[in-house]
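Apart from one protein chain that is not included, each protein chain of the complex appears where it belongs.
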Amino acid sequence: MSLLSDLARLIAELILIFVVLTDLILLGSSRLTSTIRLSAWQGMALGFLPLMVSRAGFGPTTLRLVTLGAVLFAMKGFLFPRLLLRALRTAEVRHEIRPIVGFQASILAGIAIVAASFWMGGRLPLPRPAPTPLALPMALSTILIGLFAITTRANALNQVVGYLVMENGIFIFGVALAQEEPFIVEMGVLLDVFVAVFVMGIAIFHIGREFDHIEVDQLSSLKD
Amino acid sequence: MVIAALILIPMLSGSLAFFLADDRARRGLLVAVALAHFGLVGLVWRGWGAASTALAEASGAWLAIDATGLIFLSIVSTLFLAVSAYGVGYLARERRSAHVDVVEHLYFRNEPEAVFTGCLLLFLGSMTLVTVSQHFGLLWVGIEATTLASAPLIYFHRQHRSLEATWKYLLICSVGIALALMGNFLLAVATPGGSEDSGGLVLGNLTRGARSLDAPWLKGAFLFFLVGYGTKMGLAPLHTWLPDAHSESPSMASALLSGALLNCAFLGILRAYQVCLAAGQAAFCQDLLIGFGLFSMLMAAVFVLNQSDYKRMLAYSSVEHMGILALGVGLGSSGAFGSALHAVNHSLTKASLFLTAGNILGAYATKSIGDVKGVLRVLPASGVLWVAGMFSITGSPPFGMFLSEFTILKAGFDAGRGVVAAAYLGLLGIIFVGMSSLVLGMAQGEPAEPMAPRREKVWSILPPAALLLLSLAFGVYLPPTLRDALAEMSRSLGGR
Partner (left out) sequence: MAGGLFMTLAKSLIHPILALIFAPLMLGVIGRTKAILAGREGPPLAQPYHDLRKLLGKGAVYSRTTTWIFRAGPMIGLASTIVAVLLVPFGSCPAPLAFPGDLILFAYLLGLARLCTVLAALDTGSAFEGMGASREVLFSALAEPALLLGLAAVARETRSLSLSGMQAAQTLSAWSGAWLPLSLVAVALGVVLLSENSRIPVDDPNTHLELTMIHEVMVLDHGGPDLAFILYGAALKMWALAALLIGTVLPIRVGLPYTWPVDVALSLASMLGIAVGVGVVESTMARLRMSRVPQLLIFATTLSTLALVFEFGGLIR
């Protein structure tokens, strides 16, 4: 039993490391298809997190936990990438052209964010024990890297990917540290995220048709 | 039972509206749902007493109507009724084929009307869900749903400026609301022994066991709620999407966005504030609310002066009033009552102004303040509403806004925050000067090209007039039931 729970914790830690590594690679990648794909892998890995956290001895393993993981796996791993890739096809754009912060500088900033998250994570006293000491810093860095990507990417699609990364970070925090919300609320949250990506995909489609590109720094006719 | 009907009727008929091919039937459905919703809210009022709030909190149910929720629900329902009445005429006026954009004179087509009406009804359903949610998770789901349902409303006129506004709205608000989800999780971390043992993140349970909440994490949660829902509410400096979205959407949607939706986001902050209040962390939250409130008023004042677009002017005025709401709650005591009353009055007046702005836009085909002259002459009824609405929104007596703004001012002095009160008064003055010079400039004078006075349609005048009259009536006489509900709401916010 204890060996099994150690193994589960090890896998949970590996998932967290994988997520942060994909965050960093995502920051340095200019190809839109590869950023979408990276976010998909991240989502698939996260699908296993609820199960691993519960097997590591934090909360019971219930059917709803498995369902949650499966839904997440399917949604973030397959549905979202397909939606986004379809929006990408209609926009006929392959690369992020001019990010506001360069790719190499973004990676450096990402590392700084990870370091800052570790610093912060070490200072926040958790009222309850966490499944792994990595959970809090990894959740924080994923949220912050997502925010960073949203603010420094001029491409609409990369902004959506940044939003998904941020969402993943919040999800890590929720699964690993907060007691789970009731099932129906969780499903509601997932439904909202799904519709959000869906509506954003439609918006990207319209932006691509209206402007012949999806660089949102060009959307600047409204200002005071 | 009533609550379920309140949510499900708009949701189901909204889904139905997507598939209704006949325009008339769809518009009829819109009005019928608005009437049914309004009637149901009336029913809730009839059965309502001050004890209901206590009951709602004690029951630990996820969906329940307390005083705060009921007031916001009534605002939503009243505005929706007015907007749908206005909308029947508005949608009939809109052309189906490609037509010319008033700003850049490029051709564009409208979104299919079925999508617009369907989203409008879904929007009503999700706002209702927000007002009746006692569970923080459900509240979050509702607020995110309002964003998603209202995004297509902004893009009704399919041209690139509204698309830009839609994108900013979607992305900025979704990110903000994602932060509020983080607030939910922090709140769950703050509950001792896990939230499930104590019945989940339900408002009543949380306030009852508030003393045992972990203070630093609770403060963190409030911060995330404030930033998250504050983005959606349009508190500066998180308001950047608001002027774009509210000026580019069709006027009937702007009225709902400014009058009803901003309040729903404010409700999210209030729920978090209630928990902090019960946990004895009010001082921390109040300073934040006052800071955000004053800063919002300042930003609004800066941008209202020299504004060249009258819909943007109204949007910045919304930023200002959201700041006043936050400020009132932050000042505490009678300020909370002031905020409650102010939310009601602001919604009525702002919706009326946006609908009137729609009339002006329809006649003049421009949104530029400089190009609109002589509204009083060309559109006599809309002109009167425009000027009266301006006096109301800037807080002149005898409108209800005067009463609520004065109450908040007094609360500022009572709380011993003279500097805050003085700054508040000064900013109100600046905005009054800015708005009145712009609005009066539009109302008077002669149009650049001679325009004959027009006979205005009843549908375009009656809804804004009714809303404005209601706000005027509340300035003169506050019905006892409403007063009780407002007092109850202000008590739950730590006021008197």
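In order of appearance the chains are A and B, and numbering begins at 1 in each one.
In this section, contacts are C-beta pairs under 8 Å (C-beta built on N, C-alpha and C of every residue); 3 or more make two chains touch, one makes a residue touch a chain.
This one's a predicted model, so the numbers in the text were calculated from it and none came from an experiment.
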Considering the entire complex, write down the shown chains that touch the omitted one. A
Residue in contact with the excluded chain [from A:Ala12, A:Ala91, A:Val114 or A:Ala156]: A:Val114
Where A:Val20, A:Leu88, A:Ala178 or A:Ile214 are the choices, the one touching the absent chain is A:Val20
Even though one chain is not shown, chain A touches it at residues 13, 17, 20-21, 24-25, 28, 104, 107, 110-111, 114-115, 118-119, 121-122, 133-134, 137
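Rule of thumb we're sticking to: only the chains that are shown with their structure count from here on.
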Looking at the complex, which residues from chain B come into contact with chain A? 135, 137-138, 140-141, 144-145, 147-148, 151-152, 155, 158-161, 163-168, 170-171, 174-175, 178, 181-182, 184-186, 188-192, 194-196, 200-201, 214, 216-217, 243-244, 247-248, 303, 307, 312
Residue numbers on chain A that touch chain B, as the complex places them: 125-128, 143, 147, 150, 156, 159-160, 163, 166-167, 170, 173-174, 177-182, 185-186, 188-189, 191-192, 195-196, 199-200, 203, 206-207, 210-211, 216, 219-222, 224
